[in-house]
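Removed from the display is one protein chain of the complex; every other protein chain stays in position.
By letter and in written order, the chains are A, B and C; residue numbering begins at 1 in each of them.
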Amino acid sequence: MTHSAEIENELDGDTLHEECGVFGILGHPDAATLTALGLHALQHRGQEAAGIVTFDGKQFHTEKRMGLVGDHYTDPAVLAKLPGTISIGHTRYSTTGEVALRNVQPLFAELEVGGIAIAHNGNFTNGLTLRRQIIATGAICQSTSDTEVVLHLIARSRHSSTADRFIDAIRQMEGGYAMVAMTRTKLIAARDPIGIRPLVMGELDGKPIFCSETCALDIIGAKYIRDVENGEVIICEIQPDGSIQIDARKPANQQPERLCLFEYVYFARPDSVVGGRSVYVARKNMGINLAKESPVEADVVVPVPDGGTPAALGFAQASGIPFEYGIIRNHYVGRTFIEPTQQIRAFGVKLKHSANRAMIEGKRVVLVDDSIVRGTTSLKIVQMIRDAGATEVHLRVASPMIFYPDFYGIDTPNADKLIANQYADVKAMAKYIGADSLGFLTIDGLYRAVGGEDRNNARPQFTDHYFTGDYPTRLLDKNGETAGLKLSVLASNG
Amino acid sequence: MTHSAEIENELDGDTLHEECGVFGILGHPDAATLTALGLHALQHRGQEAAGIVTFDGKQFHTEKRMGLVGDHYTDPAVLAKLPGTISIGHTRYSTTGEVALRNVQPLFAELEVGGIAIAHNGNFTNGLTLRRQIIATGAICQSTSDTEVVLHLIARSRHSSTADRFIDAIRQMEGGYAMVAMTRTKLIAARDPIGIRPLVMGELDGKPIFCSETCALDIIGAKYIRDVENGEVIICEIQPDGSIQIDARKPANQQPERLCLFEYVYFARPDSVVGGRSVYVARKNMGINLAKESPVEADVVVPVPDGGTPAALGFAQASGIPFEYGIIRNHYVGRTFIEPTQQIRAFGVKLKHSANRAMIEGKRVVLVDDSIVRGTTSLKIVQMIRDAGATEVHLRVASPMIFYPDFYGIDTPNADKLIANQYADVKAMAKYIGADSLGFLTIDGLYRAVGGEDRNNARPQFTDHYFTGDYPTRLLDKNGETAGLKLSVLASNG
Amino acid sequence: MTHSAEIENELDGDTLHEECGVFGILGHPDAATLTALGLHALQHRGQEAAGIVTFDGKQFHTEKRMGLVGDHYTDPAVLAKLPGTISIGHTRYSTTGEVALRNVQPLFAELEVGGIAIAHNGNFTNGLTLRRQIIATGAICQSTSDTEVVLHLIARSRHSSTADRFIDAIRQMEGGYAMVAMTRTKLIAARDPIGIRPLVMGELDGKPIFCSETCALDIIGAKYIRDVENGEVIICEIQPDGSIQIDARKPANQQPERLCLFEYVYFARPDSVVGGRSVYVARKNMGINLAKESPVEADVVVPVPDGGTPAALGFAQASGIPFEYGIIRNHYVGRTFIEPTQQIRAFGVKLKHSANRAMIEGKRVVLVDDSIVRGTTSLKIVQMIRDAGATEVHLRVASPMIFYPDFYGIDTPNADKLIANQYADVKAMAKYIGADSLGFLTIDGLYRAVGGEDRNNARPQFTDHYFTGDYPTRLLDKNGETAGLKLSVLASNG
Partner (left out) sequence: MTHSAEIENELDGDTLHEECGVFGILGHPDAATLTALGLHALQHRGQEAAGIVTFDGKQFHTEKRMGLVGDHYTDPAVLAKLPGTISIGHTRYSTTGEVALRNVQPLFAELEVGGIAIAHNGNFTNGLTLRRQIIATGAICQSTSDTEVVLHLIARSRHSSTADRFIDAIRQMEGGYAMVAMTRTKLIAARDPIGIRPLVMGELDGKPIFCSETCALDIIGAKYIRDVENGEVIICEIQPDGSIQIDARKPANQQPERLCLFEYVYFARPDSVVGGRSVYVARKNMGINLAKESPVEADVVVPVPDGGTPAALGFAQASGIPFEYGIIRNHYVGRTFIEPTQQIRAFGVKLKHSANRAMIEGKRVVLVDDSIVRGTTSLKIVQMIRDAGATEVHLRVASPMIFYPDFYGIDTPNADKLIANQYADVKAMAKYIGADSLGFLTIDGLYRAVGGEDRNNARPQFTDHYFTGDYPTRLLDKNGETAGLKLSVLASNG
């Protein structure tokens, strides 16, 4: 699986997607600009659309646009429409080939206590159940977004303060989420009870910031303060004197944190620090452990760019086999690649990757990738490497096999499309892919790479359900009464 | 005032706007295409944006676009995204220079009984009051649109059928409206208790249609059935056997109809039949009556295009003064005229109108316009006519002076900007405008032109509040508790 | 034929098109803005694209855009890219359904004597012959535009001054043209030897202007000076002291002027004065003469908008039959109407015209149109009027039958597509069109309407070749050696 390999995704659905990145800042004169920059740094978490809301003391303002942050939000004319010192923003991932049911965030609602805007990354495992209950009591749902459910829960709370209402709402939600919200005076951040999705707190010029990853702090020169803890709600409020009061609460039952391992494997940016651990270092460790667990005699270690690069470097350092750029990536992908002619589609991975023959020809090649979803891309890349003259091609994957769907904000193909569910064993998979050998990192190898220790099977340090089926929460929508129910949903294409 | 004289509007706000046109059809295989054509015929009621919703038996589909119907909705690619045999659509008017607070319609909501989409033309005089009550009970409002209020009222109704819920909602609403709604099987139409806004029923291939004006029936070759009556709700439902059952109800207290006179004066298309009366004939009659009430010796009658043309023709026929095109209109107005340079702005009316000197020079000219709002455009046109060599310029207006704001869906400038409130008498106004004389049609003259009789002051046959201050309903939002309250509204520019 | 009736054109090719409008101004600080406004007033002569060139004392600047003048050229950002006090501009007509071979003008070339830009309206009857000669001597042609031929002829001239070179070039060209050109210091205007295409001279703030019609002077408040005479070349040059020297020459053999009658029938704007005659008055006269030549008993005279309106008014005044708007035109035509679905295409004329039933039903209707080309639109309009309940429909056409193609800048359908060549007589045509009777204005009736006298068959006062086959020049390309030859032309779609 190659990071942000849009073409392959589009052609094959052969990748996983996370739904979003979030950013919020309170009390800063350049709130919208800083939010735009933060979202730009979080662009790897979603390229379909981005939205920003600000409040200027009188009115809320919002801009929502399809495309990259940098397609719109650095334009002075757009930023001029987002005045104010409070801002939250959201960037979401790119889907094509299916109807885009989800709304661009942040969502805004007028409540009795005033306006509120919310952006979130993740998914509620009881979202449909809650929605059903809400509708049953005479409310209307205008989107199919979970965020709208949160707005409803806040609106229905009997508490008077927004903060209490927010916590009231949070208590009813199950699943994995990282959320930022804003009112006329407050910036609120919340993370799910076991901390599946990441969320960090930073500070710039004394003003609080919340964002999905530390890379969004780095770009604006903000200081990292700490991670928002699992189950924590942090309410920052501007006081009449301009000072900011910060109130951190833990409304949920205390549970140990279980961060999503896929953040380390693939989603987070390598320069981010997630859960106190460098993502880059974790990925290198995955490669190192992979080299130990699944060694191979070869002449050259070649990363599948860009996702497999750090692990490949680790693999090379651990194995002593030279690391070389045997695949060159073409970053110049324009808009029309999304719906190309059949003829162009046939060129597949070559539109984005090309073999660097000088490093491949006559050589035994170890390809290192971060993960395999359906295997369709791997198959084409292996073929491309063979065509470039490799004598052997060994594929090493820096994560375990994926067997199970995710319900916490990662868009997974149907389970029966996953390569791990299609072939009896690694050998059969290797044959399908066309590799001379294939190796996956073990679950313990992955745990050690990230956290330094084997998996504590009694109390796993992370969530790893896509590998193990061990879901960290109940799955009410999936298994409960709502299971199988669907809304007569609105397909909004425009 | 010149119909759809966008430039002047934009430059001066010197026109009135109606908020929308609506269209709906049930059970037709070409539902979306017919809706697009119907909206195209209703384009004069709003050029800012248009939306269409369809239901294809499984899913609702929606497209909403800024711009003209013909900018998007005749594109096969767009129509292909709107499958299904039930469709409603909406076109809305163009605002510029202010923040666009209102949402593009139709609005859609998921209710317990299933999805519903609503489009409406008009305004609720208790919309803010209702909204306040709804929010107070824990609901969320995501827009500032009255249509959202209707959705909430439907959702909250204790009735089980959508039709009963719809009627329940309608009963709580005050003001002027013409509404179309659709569910998975139904097309619903409703008109306010005194029938301020128009709505007609037609039929094509045996399938029911509702639309704002008959011109939307004519374009698709549909047959006019009858007007939806004031206070009437008509529910059309597809039966399992494909037949359509039509159920007409009158939930509101019976009151006499009072159609908005401005539909006759300016809004409706001249080829439409509103309330059983030809709009064109009514306008010609206004000109005939004006010629009688406010005669003038002149050489030529010149319409201010396009709004003043039928009245000018009537004026000419009644007065015996020749009718001539003394003003030529340039219809080729492109996008950038909306925000031109200051230099170009200075050319004002000339961008759209030019004097036809051959018909003006050395002549005594009677200019006939449909109405005057602020007078700023009239001033420029009179000047243009003088510059073209007219020896005298007499302005005749085919409606009475406007003194009062509208609360039923017409966007009126602040009362103090109305020319009638700025000058003591017609003479002072004439002086401001630069005309040698100025005459307005009397209220009785207008009533006779439209309905054949003088105004029945005890029980007026139409609503004429902008002329008389005689509002046909109470004005709860304006005068009640909600008066002066504002929502912390969201400014959505994107 | 309805003026700028884009839909019908596109659907049927049932209209004639003129190729362009031109505008030029010298020495004015707002040169580009005034050119944009002038082109806006000339927009009826071409809606496909517009181009403007300026010179700022150091460099030439050019902007060329597809679409209306008002789509781009009133945008401050675009005007800012066109600095300088000399400017020429060009607007050209819209073709669809065929490959757009012609280049957007003005064209620019670097000559030994410096840069020159040229824009022209019209067509050279020896353009292909000249091009062939030019290419044979080793020159390259990068477009298929006649304007490029002019540039070559100027470049090849042995004269030293640009003015002499320009005249040298002009002398070699045959056909009909109105041309404006600019160098670093000069504005040049030229009209063909018999003055087929119109060109007028005006003045604003003491600065010379040339443009196709007087309406382009009116919009900017410029004063009309005189028509550029047939065969005249006028060279205006800024002197070092800022004053402007004007030099008018008549290089061609003196011949009487023969303006194109179609300018009066259809092309020119009604408020323009062409050849010293009001176009509006000429058109009314056509209607008056038509009423005399081809009277009919009827209840109402209905213009086919917008082209037929002045003639219909004349017809009504002469016949005493009331003039009424029996057809309402919808001006809101958006971009997607150009390539609509087959379904929408079927709605044909109704997309732009609708019958005003109140004026039609039960009546004997005289429809008055300006001209008939193929008759396909007339057929649909007659049907629409019948469907609206007319008891009789009589079509009266305010110009003679068209039998022959034009070679002077009017885009004509193939001769065999012209209705006049498809049916034996007026009766057969009337039957095809579905009219109860059909009448055309006679050639003498047309001459009298425009010039006050019958056609002088020995020396016709105008050119009327499309009606009579009497071409006012030889047709070298058509009849000479080049006949049938084609260039391996470049189809430029982008």
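Here are a few things to note about the model shown:
In this section, a contact is a pair of C-beta atoms (placed from the backbone, for glycine too) under 8 Å apart; a residue touches a chain by one contact, two chains touch by 3 or more.
Quick caveat, the model's predicted, so the values are computed rather than measured.
Note that the absent chain touches A, C when the full complex is taken as a whole.
Of the options A:74, A:437 or A:468, the residue whose C-beta touches the omitted chain is A:74.
Of C:62, C:391 or C:412, it is C:62 that touches the chain left out of the display. The missing chain, though absent from the display, is touched by one residue of C:107, C:233 or C:304; that residue is C:107. Touching residues on chain A toward the chain that is not drawn are 4, 30, 33, 36-37, 40-41, 43-44, 47, 67-76, 78-79, 215, 218-221, 269-271, 273, 278, 280-281, 309-310, 313, 317, 322-325, 328, 330-337, 339-341, 343-344, 347, 350-351, 354-359, 387.
Residue positions on chain C in contact with the hidden chain: 53, 59-65, 81, 107-112, 114-115, 117, 131, 135-136, 138-142, 144, 148, 151-152, 154-157, 184, 487-494, in rising order.
Throughout what follows, only the chains that are shown with their structure count from here on.
By C-beta contact pairs, the most connected chain pair is B-C. If each chain is reduced to the centroid of its CA atoms, chain B and chain C end up 37 Å from each other.
The mean-CA centres of chain A and chain C are about 60 angstrom from one another, to the nearest whole unit. The centroid of the Cα atoms in chain A and the matching centroid in chain B are 47 Å apart.
Chain contacts: chain A has no residue touching two or more partner chains.
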